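After the structure tokens below, expect a handful of questions from me.
Missing here: one protein chain of the complex. Every other protein chain is in place.
Here the chain labels run A and B in written order, and each chain numbers its own residues starting at 1.
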Amino acid sequence: MNSRPVAAVGVGQTRFTNTAEAATYPELLRQATQTALADAGLGMDDIDAVVFALAPESLMGINHAERWCVEAIGAAGKPVLRVQTGGATGMSAVHAGYHHVAGGAAERVLVVGADRVRESGDAQQIFNKIWDPIYERSMAHTTISLIAMSASRYMWLYNSTEEDMARVSVKAHKNGANNPNAHIRREVTIDEVLESRYLAWPLKLLDTCPQSAGGCATVLSSKEALEPSQDPAWISGIGMSNDTYWVGDRIGPKLIYDYGDGGALEAAARQAYEQAGISDPAKEVDAVETYASFTPVELHNAEALGLCALGTAGPLFQEGFFDMDGQIPLNPSGGVICTNPISVTAMVRFVEGVLQIRGTAEARQVKGAETVVTTGSGGSHQFFPVSVLTREPRSAN
Amino acid sequence: MSDRWVNIVGAAYGRHDHRNDSLEELIYETTTEALADAGIELEQVDALVSAGSDQIDGRAITSMLSTGPAGGDLKDETNIASASAHALAMGWLMILSGQRDVVLVTSWGRASEGEVPAAEHLTADPFYDRDLPLEDLVAMAMQAQVHRTQVDGVDAAAAAVVEKNLANAVAAGRPVEAVGADAVRESPVVGTPLRELEVSPRCDGVVCIVLAAPGAVSTDRAVAIRGMGWASDRYRLADRDLVGLPHLQTASKAAFERAGISSVKDDVDFFELHDYSADAELLAAAAIGLTDVKSAPGLVLEGATAADGRWPVNLTGGSLAGDFPFGGPLARVAEATAYIRGEGPSKTNGSTGLVQMSAGFAGQFQTAVVLDRPEEA
Partner (left out) sequence: MTTKQDSPQSTATEPWIVDQHWDITYQHVADPVAAQFLRTMRDEGKLTGIRCPKCERVLIPPRPFCDRCFVETEGWVDLPPEGVIELFTIVHLRVKGLPDPPYALVYVRPDGADTAIMNYFRGADLSNAAEPPAEVRIGERVGIKFADERTGRMTDFWYEPLG
């Protein structure tokens, strides 16, 4: 596969907050867009196409909001399309932008989105409506119960504990406190996590993401269209895979992926690694921004990404392996546990990866980060896009 | 653009009023037919691009449930939620980029299961428009009102468009009845100035298009995508040129440029224009450069866009003979594919076709695709 090289040359994030404190949805889009364009040293006239990231719009309350907001993202008169893959949306949108440039249909693409997750009240009310209407809609099922089941299974598979999960939360909040854009910016102790109230066993309040509002954007460019003032972060590999919707199929003697594990993320990562010429991720990856809206997901994601063997993430967390000063810092930004503006959460992973590559991540910078893996996750722990960012453009060996 | 182009190697679609089957069954059925049409197994497919509208389907993340039936399990899957035409654009780009070689592009919509007007109404601005009953019909009626105020002869031409399309549909064996222009003009007004018969009736349906890089699938029935373009207009109806459709001009120019077409009138042999209303067909014909706004009514009335005319438009009846929400426009690509292959109910005199697809109020999003035999690509 010899795709045309594509780089991220501009990024923008708003500060992420509670929905009530945030600006209006079009305003968040506009701010993110303008920040990313300014960062790229470009104007809207330099943009050939726009990709809009919007997950379930029932959260922010305007159906097909891509129509209403087309001007807020500078897309009136331009090619624009909208991606919706649940929580994976932000990175599926980046991939869509990548294909525009790699396919030669555009030299520069703006990828942008925003969310106001509590606009309609509790997001879990909306998430109850994602399930199969015949077999699963009658149950009081939410994304919290969805992941709680994965967590309890991971614990059973590997004798993992709630302390393992709590350590993820402690690290996440510590990193988030270094991130001026994060929604939650307060550190927590292990005891605070373990004593926080249960939402769905084994998940407790401090194992869980917030419901955030904010906007995010990135400008992708071909090599030919690079400007000297820009600092490109190269998308050296992309991958995407998904597992069956049916969570009940991910157990039993004939499973493909065990529901306790990271699932199809593994296959997606393999595709991206191959394109980027990475054969030993544990040795070659400098930092990771991975989509984990609940603490146990970070454990099995680390394993699915090939950073460590199955079931070993817990002990490695205990050793500080994934801390900021550890071997492979995981979610230096604080990750999704600190900020979850659903439509763009996976794009924020990508944008944080870009900042790491450039060396401009400030207090959350991983020194010398030249290879960063970023991932998204959506649906019933189902859709997994992965993007590998590198300092220099790389390709398969 | 790269030298690589993209072929359509298989296509299938179904339109019906209401079947007692689940949406998943319908998607599975059409996907299976498309794979068979392409002569491939699912294992040969790299990726799925679906286009589903959550609020039409009644599921907050509709692609969670549609991915399996659409053949996307364990593959690369993306859901495009702005328009089914955009899913085609996405599949096209994924192959041009070199990342994927065989991509399914699938869309659907059922008017029978939910409440499409209610879902459309929810796209309205929540502060200024939502308290008013703004939805598809209102928007297309306002567009038609502006059209008929600015241009003479549209009343008669619109009725002629309906008569033409329904006659084409009957000839193609679609389950509709022919209607004369007089009957069109006597049908009840549903939203001034549009009459009931001048508005596309809604049904249920699914469409699946199989895209492949040249050589990725062995077939002698490939149809090439020579070029595509798409663009959006502003949101607010009053801010838009609803007659000139500048964004459709942009989209079609991009498609023609990529296709190496310099003269629409000379180089394009047939047209599938999205007739969500009779006026929409007239306006689209002008915006793509086949004619101009003032001359479009005359072109229709003199028979130039009839099935045996110089520029046949909507050879099997278009949307005016019935279409399904959201995914419906993409089915026109499947129809055009059949014409170029020399299969299906209609024939054309040449192999170069333009398919134009719209979405949103009065076609806020426009997409144009040029299709042809691969030798011409």
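Keep this in mind: a contact is a pair of C-beta atoms (placed from the backbone, for glycine too) under 8 Å apart; a residue touches a chain by one contact, two chains touch by 3 or more.
Since the model is a prediction, treat every value here as computed from it, not as a measurement.
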Considering the complete complex, of B:Gly71, B:Pro312 or B:Pro325, the missing chain is touched by B:Gly71
Check the options A:Val111, A:Ala182, A:Leu199 or A:Ala233 and report the residue that touches the missing chain. A:Leu199
What residue numbers in chain B mark contact with the hidden partner chain? 19-25, 28, 32, 42, 55, 58, 68-69, 71, 73-74, 112-115, 118-119, 122, 126-127, 130
In the full complex, chain A touches the hidden chain through residues 14-15, 17, 20-24, 27, 31, 58, 61, 120-122, 124-125, 128, 132-136, 138-142, 144-145, 148-153, 156, 197-203, 244-249, 251-254, 256, 259
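Heads up, the rule we're going with is that only the chains that are shown with their structure count from here on.
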Centre-to-centre distance between chain B and chain A (centres being mean Cα positions), rounded to whole Å: 34
Looking at the complex, which residues from chain A come into contact with chain B? 1-4, 52, 54-58, 61-71, 75-86, 92, 95-96, 98-105, 126-127, 129-130, 132-134, 238-246, 256, 264, 267, 378-380, 382-383
Which of the residues in chain B come into contact with chain A in the complex? 1-2, 22, 47, 53-55, 58-61, 63-65, 67-68, 72-83, 86, 89-90, 92-99, 119-120, 122-126, 229-235, 246-247, 250-251, 254, 360-361, 364-365
